[in-house]
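The complex appears here minus one protein chain, its other protein chains still in place.
Moving on, here comes subunit A:
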Amino acid sequence: MTELSKSGAAVGEPTGTSPAPSSFLEVRDLKVHFPTDDGLVKSVDGLSFKLEKGKTLGIVGESGSGKSVTSLGIMGLHTAGQYGKRKAQISGEIWLDGTELLSADPDHVRKLRGREVSMIFQDPLSALHPYYTIGQQIVEAYRIHNNVDKKTARRRAIEMLDRVGIPQPDKRVDNYPHEFSGGMRQRAMIAMSLVNNPELLIADEPTTALDVTVQAQILDLIRDLQKEFGSAVIIITHDLGVVAELADDILVMYGGRCVERGPAEKVFYEPRHPYTWGLLGSMPRLDREQQERLIPVKGSPPSLINVPSGCAFNPRCPYADVPKDNLTRTVRPELTEVGSQHWAACHMTQEQRERIWTEEIAPRL
């Protein structure tokens, strides 16, 4: 418990420009906006968090809440302007190990990418190149950052494939992605992303495309590898079960913003945001007695072009009328500390939320 509350991926108040932080990774007021024909899509709109080495941060949210855009932002994959002249508009600060990435030289960021920061994508079939063997792709990732000959790199690739549990790695290294099953492809992706011992690993829905039995294998693998390499891990998922398994800290995103974050225990046992309550209530759970009915969140996620004014969650929130003066519809709530290292953005008072959670929500879960 104490270890958790002191844990790394805690929160720092969004500040202006200040000197390099002490944390391994610190994101301050990150905004990623995309101009489109229909208007400005505010995918991420002011996100801040910290993460220490050896810790895991879980980012949870529905599709379109800005989870993946955040991760691509940290990897620096938005600046390339892949949308023609319309570049993504990014502001804020991303500090990795004392370096600010957004203002850094693109060449420098390119050197970090794949070596210090690497990523596991959701769909390994589209993330792996179909024309090259698994071995060639891992060798490439290794040789770009290390001055070694092909033989050494190949040995390293086989070693990594073995490490992630691919049988007969010396033969499999010459297979093409289509010759691998879904689970093995994801293992190969993990091998590729870990080949340079990155210090930060971002896993974007790493198990969503996989079956539960394979998912269990992959989660186990990520956990073991983290222990072994001591990397910081950001795991992005919509599955609360997966974050509960892996994460030390949890950040809940809604409409491009963080609505709650804190140690995993707190977010699961003393959540202080109605959206988090909604997520917990809408999940059927295997570890509990059969619930009669699920408690869904009404409505659908907001459009990121027209985010509702005030609290983005207000049209779906059953408690939107609890705060006075129509506050939820006019003023956007800021993150406030609701406990040790635990923050939530809601207009209801701490007491109101505590009462609703313990009396109305928790007994129904």
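Note that in this section contacts are C-beta pairs under 8 Å (C-beta built on N, C-alpha and C of every residue); 3 or more make two chains touch, one makes a residue touch a chain; residues count from 1.
Heads up, the rule we're going with is that contacts and distances are computed from a predicted model.
Not every chain of the complex appears here, and the one that does not is recorded in UniProt as "Dipeptide ABC transporter ATP-binding protein", selected from "Intermembrane phospholipid transport system permease protein MlaE", "NAD dependent epimerase/dehydratase", "Dipeptide ABC transporter ATP-binding protein" or "Sarcosine oxidase subunit alpha". The residue touching the chain not shown here, chosen from A:21, A:35, A:54 or A:281, is A:281. When you scan A:35, A:54, A:315 or A:339 for touch with the missing chain, the hit is A:315. The chain omitted from view is touched by exactly one of A:66, A:92, A:135 or A:183, namely A:183. Contact with the omitted chain, checked across A:176, A:229 or A:268, is made by A:268. Contact between subunit A and the absent chain runs through residues 62-63, 167, 181-184, 211-217, 219-220, 238-245, 247, 264-265, 268, 278-287, 290-291, 293-301, 315-316.
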